[in-house]
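Partial view: only certain chains, each at its native spot in the assembly.
Should a chain be cited, it is by its letter among A and B, assigned in written order, with residues numbered from 1 in that chain.
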Amino acid sequence: MANQSGRHFLQIPGPTPVPERILSAMSRQMLDHRGPTFGEFGLKLLADVKTIFKTHNPVIIYPSSGTGAWEAGLVNTLSPGDQVLIVETGQFAVLWRNMAERIGLKPEVIPTDWHSGADANKVEARLKKDKSHDIKAVCVVHNETSTGARSWIDEIRKAMDAAHHPALLMVDAVSSLGAMDLRHDEWGIDVTVAGSQKGLMLPPGLSFTAVSQKALAASKKAKLQRSYWNWDDMIAINAAGTFPYTPAIGLLFGLAEAIAMLHEEGLENVFARHERLAEATRRAVRGWGLDTWCRDPRSHSPAVTAVAMPESHNADAYRKLVLENFNMSLGTGLNKLAGKAFRIGHLGYTNELTILGALAGVEMGLELAGVPHEKGGVTAAMAYLSETVRPATAKAA
Amino acid sequence: MANQSGRHFLQIPGPTPVPERILSAMSRQMLDHRGPTFGEFGLKLLADVKTIFKTHNPVIIYPSSGTGAWEAGLVNTLSPGDQVLIVETGQFAVLWRNMAERIGLKPEVIPTDWHSGADANKVEARLKKDKSHDIKAVCVVHNETSTGARSWIDEIRKAMDAAHHPALLMVDAVSSLGAMDLRHDEWGIDVTVAGSQKGLMLPPGLSFTAVSQKALAASKKAKLQRSYWNWDDMIAINAAGTFPYTPAIGLLFGLAEAIAMLHEEGLENVFARHERLAEATRRAVRGWGLDTWCRDPRSHSPAVTAVAMPESHNADAYRKLVLENFNMSLGTGLNKLAGKAFRIGHLGYTNELTILGALAGVEMGLELAGVPHEKGGVTAAMAYLSETVRPATAKAA
């Protein structure tokens, strides 16, 4: 029988552990979603959620998975046969592409080697060739959860501007929101897509589209079939703090608490924490003599690290062994990475000791599985983390 | 300031109060939605949920509101321009119709006076005229939440059979599932649409489509654009107890508990309880000398009762007064009923004393608002409920 004593280490890149404080907030009893108490709550929540996206434009909240918000972004702004340009950074970009095709768009892919983020130069070059502006949207995954590679959205924006191209910029921030900086307005994003179960530390079940005025204008002409995902109804009725259909009230209670927690820590501190835990993780990987799947130093994700498994071993067999012996879930390798990599989530409600416990589990698992490696990963991570305690707190001690 | 002492009486027809037992079940920590523990949980849950729909066919669970499941039912089975026949029993039928139109179908409406359920004879007559079988689906709301009228789905089925018409039968069971008997297989329903926040006693955020083999066959040819709602992916991946995108894990934990509670009480007992509380409510309405909005004795809903407000008074002003003075939420009148009716929910986690407390609040509110009425509604309800205690329990006492 598997080892299930003590707290499970849920080190997948989402769903992430839900803080007890949020679980408690979600235990509140239901109320009338058309009544005045809910209306007040809704108005405040819809305003507060904008601070997380760094936008002054509407953020639309759906009862759905993040996948639904992808669909919402596309169907609200595009018409059948429209061309969209998607940078294939990994599996989630592939899925997005597949969805675009399925709903009647013409996706074109800028490939990558799956070992890095999006190359803004390639985007610029492609857009410059599109003299007739047939490309209606550029889709980039901010944090490619499958490979652990980030893309720099501000650079994509600059590339689009340099190409003087009017396409919409759509960003999948499902696993980046709340884990790394995202500036919807400043970066000129037209549609930011996000979900609840990653950096927001909530259970899955809510998704988000933050929009721009340009996206809203596009939505007036967009002809893809839509009803559930329709922005117009949402925005109109959100004005009163309510929703066109029954919202996922319990999760919204949790969202209010999550936003409060993020601001209590300070968004910049939250992002710095993610960067630091990610660097510690990478030092551990190097300490083991292993490679991260992401090979581009500028592209390392603050949210998740994919580790390449030596060819002699199967990553999923290793994950199974870790789960059964050390009560920890690691992320599986998806698509091209299947069996060849495992992923360590370090986003959301986590901290130094949690990630060190997790890395210790990875290191013991390597030993147990007979994977060729060097000792010293955890030691390297500890060294880094003790060298980089936040100055303010070190002073306070 | 409004009276907010003690437990709020949430007597709207959904979301309904969530039992503390379910709130606790949903407080369980997240886990790996691709791991073995979740897989086992998912397999059992997907099997168990069928018992609530009385089906052996797949029940597809979405992270979405019930509205989403409507859309799922339509887009999986139909093609652009397809005709659908919708019985307009009230506001939710109207909304369904509007959605059908919005996504490119051609809805035809069989009107009602909004004071009763669907008339099976009219359905039969219309279908018989459709010699060319242009009508691809017949859509009926099992329990019209806006008017408090039920439709007899078995009769609709018989009408369709009598007309030898091959259209799909789609049933909105959003506010009936778990409150009144629904026999997906026996009644030959092709798509049953449901939501979590009514008879299932869960927060909003999950929706369901139960399907038939005929509906699945139709889905192979259906051409409406679909991705998020696509049954194929769901059914294929559900075979392992998992989901094609991250499911709303917390709500699924709650669903498992809700199913357990329904079976502990016994589905037939649950339905009988709803019928009894509904009859008590109607006796109260009559006791006050008022009318239920539903005028057809065969159509009275076991889940919700809409009460017609005397013309001299506005139902929403009355509801506000009840909310502020007696800490109870009543359902607002929708569409044609706006200002003219209020609704008393008596579905889900409720019982004799809860409904009597609620009826007392309604009666005191009538007094306070100066609505012309007779005393004696609560007294009549009590008389009925004490005459009809369940024999087995009376014997045990």
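To be clear about the criterion, a contact is a pair of C-beta atoms (placed from the backbone, for glycine too) under 8 Å apart; a residue touches a chain by one contact, two chains touch by 3 or more.
These numbers were taken from a predicted model, which means no experiment stands behind them.
Shown chains number 2; the total number of identical copies in the complete complex of this file is 4.
Going forward, only the chains that are shown with their structure count from here on.
Annotation, chain A versus chain B: rotation angle of 180 degrees from the Cα superposition, expressed as a multiple of 5. Chain A and chain B have Cα centroids separated by 35 Å. Interface residues of chain B, counted against chain A in their complex, comprise 8, 10, 12, 14-18, 23-24, 26-27, 29-36, 62-68, 71, 75, 99, 102-104, 195, 197, 203-205, 224-228, 230, 244-251, 323, 329, 332.
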